[in-house]
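Of the protein chains in this complex, all but one are displayed in their positions.
On to chain A.
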């Protein structure tokens, strides 16, 4: 399968949106590695949680040539705006909604991607709707991740797959065990050590 190009984006007018960084690029590499699997799966409803610049969901929309309904949520209104624009710049369509995780959707998704706020911080750093929400993960970097994990069985379709980026300090074994209890298998898609962080992208599926 072909390489997936990094989508065009422009954050000039959006200073409070997380600039695609090493973690974002690792996630793009994960999606590229999984391209055959994803294309074969023909997911109809796709959601990215915390879409930021929107390049990940746009990469998926492009990969699937628009044969999917792509949704993106973010708590940061600037991120929602730029996600929609990024999709447009790349001749794709993503429906952007200001939302906490996926709590206002009633549908199930066939594909969910989440590059969560995974950085270990004080709990009180998680607040508001600004740039801090892109990275501040609270205790063990797990506070937002855990809220998400608890909802996974209700938002992921039975044949669906979820890609999640995690940091070593997030206690990944614990996350795998929790999702095993919910009936999910896991597969390590890609990992990378960058200065100060050891990052992983996992796939969870039934």
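Quick note on the criterion: contacts are C-beta pairs under 8 Å (C-beta built on N, C-alpha and C of every residue); 3 or more make two chains touch, one makes a residue touch a chain; residues count from 1.
The rule is short, and it goes like this: contacts and distances are computed from a predicted model.
Given the options "V-type proton ATPase proteolipid subunit", "Eukaryotic translation initiation factor 3 subunit G", "Multifunctional methyltransferase subunit TRM112-like protein" or "Spindle pole body component alp6", which would UniProt use as the protein name of the unshown chain?
"Multifunctional methyltransferase subunit TRM112-like protein"
With the full complex in mind, choose from A:11, A:28 or A:75 the residue touching the hidden chain.
A:75
Just name the one of A:44, A:120 or A:172 that touches the chain not displayed here.
Hidden-chain contact among the options goes to A:44.
Where the complex has a chain not shown, which of A:107, A:139 or A:188 is the residue touching it?
A:107
Extract the touching residues of chain A with respect to the undisplayed chain.
Residues of chain A in touch with the missing chain: 44-45, 66-67, 69, 71, 75, 77, 80-81, 84, 93, 95-100, 103-107, 129.
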